[in-house]
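Every protein chain except one is present and positioned as in the full complex.
== subunit A ==
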């Protein structure tokens, strides 16, 4: 597999953040957002094309996992909101 372009990588980052937002549990949602950004930062200096494409493929796979899990967790949404988001009006 060819190494992804810069815009493909950024597009994957956007998709991952968008999916992370959909987790209904505050803790999981915040963890997912943090984990996504940390993962990209961790791999930002990769230069070897094969490790770049394996990191990209890993991200794609994680995106699918996140999509599936956010759908599954939405069926078991917490009944009470976290105190951390209680003050938010939205």
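Operating definition for what follows: a contact is a pair of C-beta atoms (placed from the backbone, for glycine too) under 8 Å apart; a residue touches a chain by one contact, two chains touch by 3 or more; residues count from 1.
Keep in mind that, in the parts below, contacts and distances are computed from a predicted model.
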Request  = Consult the UniProt record of the chain that does not appear here and report its protein name from "Beta-adaptin-like protein", "Trafficking protein particle complex subunit", "DNA-directed RNA polymerase subunit" or "Acyl carrier protein".
outcome  = "Acyl carrier protein"
Request  = Taking the full complex into account, find the residue in A:18, A:68 or A:81 that is in contact with the omitted chain.
outcome  = A:18
Query = Contacts of subunit A with the missing chain: which residues?
reply = 6-7, 10-11, 13-14, 17-18, 21, 37, 40-41, 44
